[in-house]
Every structure is written in structure tokens, then in C-alpha cells.
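Of the protein chains in this complex, one is absent; all others appear in place.
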Amino acid sequence: MMILSGDPPRSRVLSLLLIVIVTLLALAPFLFPGAKAMNVATKICIFALLVASYDLLLGYTGTVSFAHTMFYGIGSYGIAIALYAMGPTWAGVATGIVIGLPLAALLALGIGLFSLRVQAIFFAMITLAVASAFQVLASQLSWLTGGDDGRSFRLPELLRPGTVIIPKEVFGFEFNGRTLTYYIVFVVAAALILTLLRIVNSPFGRALQAVRENRFRAEALGYRTVFHLTWANVIAALVAACAGVLNALWLRYAGPETLSFTIMIDILLMVVIGGMGTMYGAIIGAAIFILAENYLQALMGAASKATAGAGIPVLPALLHPDRWLLWLGLLFIASVYFFPTGVVGKLRGKS
Amino acid sequence: MTDTTTTPATVEPLPQANRDFIPLLLPVALALVMIPFVGSGSTWVTLTIASLAMGMMIFIMASGLTLVFGLMDVLNFGHGAFIAVGAYVATLVLAPMAGYVQADSLWLNLLALAPAALLAMAVSGALGLVFERVLILPVYGNHLKQILITMGGLIVAEQLLYALWGPERIPLPLPASLRGSFILGDIAIAKYRVLAMVVGLVVFGLVLLVLNRTKIGLLIRAGVENREMVEALGYRIKRLFLGVFMVGSALAGLGGIMWALYREEVHASIGGELTVLVFIVIIIGGLGSIGGCFVGAILVAMVANYGGFLVPKLALISNILLMVAILMWRPRGLYPVTNR
Partner (left out) sequence: MSDMLKLDGVHTHIAQYHILHGVDLNVPEGQITMLLGRNGAGKTTTLRTIMGLSPPSSGQIVLAGQNIEKKSTPDIAGLGVGYVPETMSVFSDLTVKENLILAAREGPLDDTRLQWIFGFFPALKRFWLSRAGSLSGGQKQMLSIARAIVEPRKLLLIDEPTKGLAPAIVVNLIECLAEVKKRGATVLLVEQNFRVAQEVGDSVLVMDNGKIVHRGAMAELAKDTSLQEKLLGLSLEAHQ
């Protein structure tokens, strides 16, 4: 299975799940043409990619970093600012990518090199601090980033919803700019995930795992850990930035929410539930999480009203859809306890 | 301490080995350096007092965390929960006792504040017990899981607070006798800040007393350095852990109510916000060092206040820069203690 870089799902249930998810995503514009459903599908693609990039750091290299949303945000803002400033042109798209990606890489380089100087626990706390600072910075440089309101922009004509590429008459279905945008997201996400799979199954990837197990022993064995750790950081950042670009292209907007800690928690949840160090876990985790997030909140709203109507104290407040994060947090804790290897690990039969 | 004061007769009073004074000079140096930048003398005094007051509050919140990490090798990313809970619980006492709070008498105010603070500490301490037994104990020794699970704990705690008290900010007015300032010539010194400094120094003093003059303190200091050796000397140090954790959470609760009064409002988000500051402080100070925590807290507060005055936009970033600068100088913090 060359396309999977020799790292197949290794579980019939898992393979089935993945095939179903990928097929549904591939055919989403035809199967679920509504706006909300399309948003859900796109978000799954983007987050699968973002979480996969994080898995490279957490699952394969063993690095805990809270600064990942920074790279995501840089990708988003890069293209948003470029398209805002330069107008809706492909040159703008290119500029945004050409500025955003290297910037993310450079920042990752700096952080990666700094991480080598301090212990892992320090590193985790420091990335937390840096990410907070970055978020504050983004909302304060409002002339550049649009502050708390973020940056809206228009897409090049080809990608706009109004642009009809294949009219309805041909296949009974309208293929427009929005559909094209979706497929760009889908194809890029898929390609990058497959690339990550290739990377983790290469000698480089195996070296990363050696570093994760025992850094000193890896060095004694001759691995240049500085090289590996730094590269892992840079690659993860680049992929995260790409996810950011895709996100901005879909939403036609970039805002400080992309940098928020909530997203970081979401990523952590997805990677832990899905299964760390598996890559496939990112896809499963993203799918589970985003479907739950979108369709569960409606459920919560209904439950909240029902319990309020029944006169039960406290419960309506706990079930209020705004308290989504409460249940997330509990699920998070439960996952760390009961599913340390995630869904993928459970399906593969390890424990 | 039990010993027969057997300082042998011929002991020369040797000077204590090179006490590391350089970090202690940092806040002093920083304060002095700021004088020309700030310009006006009275503003400088106000800012410096503000820094000291804020530093004390942050120290109170951070002291527990640094000891917990040093002693137990546990990094509690949910420490902010204790801070937030302390603040909310205080409202339970201060709201019904509004009469005492509004009276313009220090004693009546303290009559309301003291139980509020004690209740805040008790509840936070109890929450600490729950955290330690339910969240941390099961994942003992695994740093990654500790980080994840305690973060989860923080989120759940925050959300529960919103569910119980509502997501809006709750105003918490300062007691009447603590409003306003002492006026010394040109300089206005906020009364509440003086109280904060007093409380902070008292806590610092008590902690140092326990650490340096009691057997338990001896065990903690030794345990922070080398837990195994303490066990090899026959002490069941793990029993101490829970106690230290709870004291740390109680102190965080105290810090929470103080901060809430400072800001005159209560909101669960202070948990998350202050977590970052507290982490910066304990990293700067050196994990496990109370002295380092104290100096770090003052430095961080100074950078926040002077920085906030001179370059408001760079407030949080300036603290990050401070942390990076100190780590470049001493990669394990100002006073590295643990052997890890």
C-alpha cells in the first residue's frame, strides 16, 4: 500500500471507518449540499490536517507544545491580510502563502531551538505563555489584523460561490466556486496528510520516535537530535499554517479565535481521543469531535429547555449549549484515563 | 527542632556559603533603572508600590504551585481553578455581609473579610484535595497526562463556575475603609495595596518559617531536592504530598480573593489569565524555590506595571521577554533547586 507509506490502518473496523469518512467527505458537495453541512465537512478536513500536524509533534516526537495555534493563525492571517490588502487576486493568494508559510517556519525554528535549551516541562509552559502573548498581539495590532473583528476579504473570482463552473443542467448539480474551494481544501488536506504519513514512516520519522522514547539514548545511537527536533517543529508548523490558509479561504475571514486557547484544547482533545502517534487518529478524532460539536449542541439546547421546563434545578444551567466546554472537559479527562491510546489504539487491539 | 544544640565548642562562625544575592538585586535594580524613564517621582512611587502589591498577590498564588512541582514533580495546569474558586466563594460571604463591608471602619471590614478569606482558602483547599486524588494520583509520574488532565480539570471547574454563578462578571466592591489612598505630599498610596503587601509579607514570612524552622519544612526542602533519599532515610514523604498540595491550593484561593478585590470584580477567566502569569513566575524563580518565586513575582509585577505605564501594548509580551532573558542567563531559573 504505497500510498499509505506502508502504514496501513491495521484494523478492519478502522479501515472501514476511514473509508466511510473519506468517501463522505469526497462526495460531500453532492450528498450534503446545505451550508451547515458543508461547513462541517470542510472543518473536518481542515482540523484533520491541523491535528495530524500536531500529532507529528506530540505523538511522534513526544513534544508538548501549546503554541500550535500560532502557526495556524499565521497561515490564516497571512492570506487574509494579503487578499485584503492586495484585493481578490491570485497574486494575493500567492503572496499570502509566500509570506505566511516561511514566517511560520521561522517562528517554529526559533521555538524549536529554544526548546533544546530547556526541559520539556518548561517548554510546555513557555509555549503556553508565548501563545497567549501572540493572541494578545494579534488583537492589538488592529491596523494589520483587524483587531478583535478580524480580517474579512473577498476571494478571487474563480473561488466565489457566485461563479458557476459547471451549471446545473449538465449533471443536475451546480459546481460553483464554493465547490471548487471545498475540493481544494479536501485535496490539499488529503495530500498533506498522506505526506505526513510518508514522513513518519521514513528513517526521519523513526528517528523522531527514537528521540521520543529516550533522547539521550537516541543521541548515543548517533541521531542528531537537534536536527530532528528542529525539523519536526518546522514541518509541523508549516502544515499547521497550510491548514490555516485553507481555513481562511473557506471562511473568507481570519480572526483572533484561530489563536484562542479553545482551539488548542480542541486540538488536544481530538488527538487524544483519536489516538496519539497514529496519524489516522487525527482523522477519526476530528470527525468525532466536529460532528459532536455541531450536532450535540443542538441536543444540549433541547435537553436544557426540557429540564428547565420540568423544574429541575441546576441541570438546565449545566446542559445549556454555552456550557459545551464543560462536557468537553469531562470527556477530555475521561479520554486521558480510559482511552490513552485513543479510538485507533482501541480498534487496533492495543491497550 | 529536636536536637541538643550540639554546636561543638570550637565551631568557627563561618560565613554561610556564598548566598546567591544577585537575583535579589534584580528587582531593586529594575526599580531604580525605571526612575528616569517614568519621569515623575510620585508616579514612580505609585508604580513601585503597585508592583509590590501585585507581586505579593502573585507570589501568594504561585508559592503553592512551585512547591508542588518541586516536591511532587507534578505540574498542575489547573492551578488557576483554585484561584477562581477562591474569588467566587468570597462573594458568598461578602454579599450577605454587605453592611460590614460598606461600613467605614477597618475593624468591621476585616470582620467581613477575614471569614471570606478563610472560607475561600478552605474551599480551594478542599478542591485541591479533589484534584489531587481524582485527577493527579491516577496519572502520577506521567507528565504528559498530568498536563492534559489538569487542563481538563481547569476547564471543567471554570465551566461549573459559569453554570453556578452565570457567565457575567460579578462586581466585588472594595470595603469602604480600604478605598482611597494615603497621601504623602505628592504621592498617593492606595490603601488596599498596603494591605496586599502586608498580607503577602506575612504569608512569605510564615512559609519561610515553616520551611526553615520546622521538621516538616526540613522534609519539604530535602524532598524537593531528592525525594528518594528522604524515603531512604525512613520518611513516608508521600503522605506529605497531599498536605502540601492542599496548602498550595488554599494559598491560591487566598490569592484569588485578593485579586478579585483588587480588580473589584469576579470572573472565572482570571483562572486562565493568572495561570500564565503564575507559570512565568515559577519558571523565572526556579521550580521548587520559594525565594525564587518571591523575586520572580515582584519582577513580573514590575514589568507589568512599569511596562503597562510606558508601553501599554506590550504588557504580556514584556513578561515573556523577561522570562526568555532570565532563562538565557540561568536556564533553570533564578534559584534552581530540584535535581531534575
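All chains are identified by letter, namely A and B, in their written order; residue positions are counted from 1 within each chain.
To be clear about the criterion, a contact is a pair of C-beta atoms (placed from the backbone, for glycine too) under 8 Å apart; a residue touches a chain by one contact, two chains touch by 3 or more.
Every value quoted in this text rests on a predicted model; they were computed, and no experiment measured them.
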Output for the hidden chain's shown neighbours is B
Touch assignment to the omitted chain, from B:104, B:168, B:186 or B:228, lands on B:228
Sole touch to the unshown chain from B:54, B:178 or B:219: residue B:219
Across the whole complex, the chain not displayed is touched by chain B residues 1-4, 6-8, 10-14, 16-18, 215, 218-219, 221-222, 224-226, 228-237, 337, 339
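Simple rule for what comes next: only the chains that are shown with their structure count from here on.
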Within their complex, chain B touches chain A through residues 69, 75, 135, 138-139, 143-145, 147-149, 151-153, 155-156, 158-160, 162-164, 167, 272, 275-276, 279-280, 283, 287, 313, 315-317, 319-320, 323-324, 327, 331-332, 340
The answer for chain A against chain B in the complex is residues 62, 64, 114, 117-122, 124-126, 128-130, 132-133, 136-137, 140, 261, 265, 268, 272, 314, 317-318, 320, 322-323, 325-326, 328-330, 332-333, 336-337, 340
